[in-house]
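Complex shown without one protein chain; remaining protein chains in place.
Each chain gets a letter, A and B, in the order it is written, and its residues are counted from 1.
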Amino acid sequence: MEIKQKLTSLLHSRIFQIIIFGLAILVILPVIITDNFFLYVLTLICIFSIYAASWNFLANSGQGSLGHAAFLGLGGFSSALIGTSISNGINGLLGTVIMPIGALSVTIQILVLIVGGLISAGIGFLIGLACVRLKAWYLAMVTFGFSVIASTLSSQFDAITNGINGFAPTTLVPRGFPFYILVLSFTVTSIAVMYLIMKSRTGLAFRAIHGNEEEAKMIGINTAKYKLIAFVISTFFAGIAGGLNVYFLRFVDNSIFAPANSFLPLIMSVIGGLGTVIGPIIGSVFWVSIQQILALPSVADYLHSSLGGFFPGLSNVGPPISLIAIGIIIVVIVIFEPKGLVALLQKVYNYIMLKTKSKAEIKPK
Amino acid sequence: MQKKILAIIAVVIIVIAAVAVYQLTPKAPSAEARNIKIGLVAPLSTSIGQDMSKAAQMAAQEINDAGGIWVAEWNTYAKIEIVNADTIDDSPANAKPPVIRAVETDNVDMLIGGYGSAGTLANQQVAIDNKVPYIITGASNQLVTRRGPQGNYGGFGPNGPNSISDAEGMSYMFHYCTTTYHYSKTVVDFFAEEMKPLVAAERNFRLAIIYRNDAFGTGVEEATKYWIQNQSLPIDLVADRAYDPATTNYQTDLTAVKASNPDAVFVVDNPDKTPLVISQGWNDVGLKSVYIAVENNQDPVFYTLLGETGTGHLLESKLDPFMNPSYLPAVGEYSQKFYTTYGVMPGMMGADTYDAFYIAKDAIERAGTIEKSAVKEALEDTNMDQMLIMTRTGKIQFSTGIDYHEIDPVTFIEQLYWDEADNRLKSRIVWPESAPGVGNLKQADFTLPPGYQAGQP
Partner (left out) sequence: MDITAPTIMLTLIWGLAIGCIYILLATGLNIIFGVMKLVNFAHGQLLMISAYLSWTISVSAGLNAYAAILVSMVIVAFIGILVERLTFRRVLGTDKLNEIFVSLGLIYIFENIAMLIWGTNSLQIPSPLSGLNLYFSGVSITYDRVVAVFVVIAALIAFGLLIKKTKIGLAMRATSQIKNTAMLMGINVEKIYMITFALGAALAAVAGGLYGIIFSFNYQVGAMPTIIAFAIIILGGLGSIKGAIVGGLLYGITEQLATLFINGTWGSAVAFALLIVVLIIRPHGIFGEKGE
């Protein structure tokens, strides 16, 4: 009864309608705009949304990771290696070079991605176990150190991983729109699952730990257990994002473990809004689009023709200027709006609502 | 009867005249005529990407100033328009999106460039899928043309880690660049033929290799081992050490190399790091050997950073833009023009890119169209005189006796010397004696660096 009530109230809620509307747009948009580059950017945003959300999820339990690239890479490498050997095995059995596309290959693709996530989560469990006693900086450094070690291992066991030269996994779902739909479903499911956990009692415990670990302990929360749970869930989704990323790019090498990839979800979460569900999504939309817009030849040419004269040493001033802009945006957001773009949008929304409301109130007079 | 013959002759004359008039009247250019879009794939935030970009602009400018590219189908000359595909830092994740945009949104007619091997292996998939001719001028990994069925999957089989089954798509890839196999062979051949008699006449030559642990470093190391074994050269690899590409401290690795008593040390890294390896080895560790670097170090940064310490050490190369007068007049002119245009000296990577634009022009003109499959076929039949990069035949040819598209370049060994008058490090060619189409190449005899200590078993 209670569940039914909750469901009906959910169905009638504004948020639910907005989400359905948003999803519909996300599915229809690529059909209207049949530009492959647009689809590419959209897919990239979805993948980074999962990755940023997984980092944000961990941060919500008071644990800041500086080595999430390790799990992105673990998920990516393991799902790519497993998927490729499965498809090679099937090809061997059927004697064909290209695997038939159909329900079977889609299922295999999904399973392979989940297995990649599980392997990442398994390692995440071990790292989390080592980290339960550690706080703030110490934890950050251990996770960072682990990403360095993971990178070394992938290059040292090159015979298994092909980490040095990299390799191209066999994609089981056709690229383009079908792959986008696969990514979109993973994104929606992953973020919904993380959202539901955050709203549950477990999520409450996470926030209590984030607020003050000692107090949380005192009110009877098994902090070690909950911190470990957060670690496993976060690394699972980071692994999923890694698998999707690798199958999407159709290439993986050990540069996936680079520190830049560890900082990425952090930056996206900060820009978007820490601790919120929508924050990492907005952050990744912002990050990916600003990078792609600034890299557009017309924009780069304009920037260069107007500013290039000041910097004769460079033939393209676009990238450094855009990165300086991003740096300034991060600093400004942290100082003036620590809750990120989400809070800013909320404020703008409230302001507009207030204006229209007051106008509406004035009118009858 | 006679009237009939006259009538026939008249008709024939009229027809011939009509045809002649038709042929001689200038035809209007086709309405389809437009600029030819060439995507330049290069990491524009790096010095090598800058060099490639400048060389590309220079080539395009030259071709456009001379009228453009004649496209028979359009009956007019078309200008080149460069579409930048900035691969940022050449990581696979960053190297692919710009190529997708160039190919699928900007609809480029051809791609030129591609620097890092990992980034190129990732972004060439876009060109393969869309069947866009891609002249790869920077990636030294031979898989970029051999990963398909034509190249026997680079020896890895159809299920190999980087294998691509699309033979048709792979046929659009052209490698105008030396590969790790080309230059590793030159290095070991030089040691066996030229240096061994000087220091190790009675025994095997002792070679040590120290390399950055990435696709480039391991590629050169594997190729070096391959050529020593394949040619049964009298060379022992006495030390084989990889290091983390991010490090700047090589003393411990070099101490281990010194303990192996080598006759020469093969250093595989980029121009910003190789000088550090050599100077830490020579100055800090006291490993007084001959150091050899490969051609990616043919860069002003390498000479500046190495300075006087470089005296007597070696550099394998395929092109030296810094000589005046040059070993090849075309290279001298290129350097001169580049310097007057941009105020900096060119590097080595840009020269390939420069040539590639002329190769593209030649192919499009022979194809008479910019239709991609026709241009691809014209590229396959390329038979131009060599330009800045020397080849073994003196001609630029892809696919000579092979199905994948590689050139057969001439690479040479240079010895560095300190020019007191100019107060800077310079180089001169010491091996081989000559090259096709150029004649004599050698500029000086190879001599051991002052203070050199030979290895001992």
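Keep this in mind: contacts are C-beta pairs under 8 Å (C-beta built on N, C-alpha and C of every residue); 3 or more make two chains touch, one makes a residue touch a chain.
Here the structure is a predicted model, which is why all the values come from computation and not from measurement.
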item	value
Residue among B:149, B:219, B:275 or B:455 that touches the chain left out of view	B:275
Among A:130, A:192 or A:353, residue touching the chain not depicted	A:130
Residue among A:144, A:167 or A:206 that touches the chain left out of view	A:144
Touching residue (missing chain; options B:247, B:383, B:440 or B:456)	B:247
Those residues of subunit A which, in the complete complex, touch the missing chain	59, 64, 66, 130, 133-138, 140-142, 144-146, 148-149, 151-153, 155-156, 259, 263, 266-267, 270, 274, 310-311, 313-314, 317, 319-321, 323-324, 326-331, 334-335, 338
Hidden partner interface residues of subunit B, rising order	45-47, 50, 213, 239, 241-244, 246-253, 255-256, 259-260, 271-273, 275-276, 283-286, 300-301, 304-305, 307-309
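By our rule, only the chains that are shown with their structure count from here on.
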item	value
List of subunit B residues in touch with subunit A within their complex	44-45, 50, 53-54, 57, 83-84, 86, 88, 91-93, 96-98, 100-101, 104-106, 117-118, 121-122, 125, 129, 141, 143, 158-159, 161-165, 213-215, 218-219, 244, 343
Subunit A to subunit B touching residues, read off their complex	35-37, 40-41, 44, 84, 88, 91, 97-98, 152, 155, 158, 162, 164-168, 175, 245, 249-253, 255-256, 258, 292, 295-297, 300, 312, 314-316, 318-320
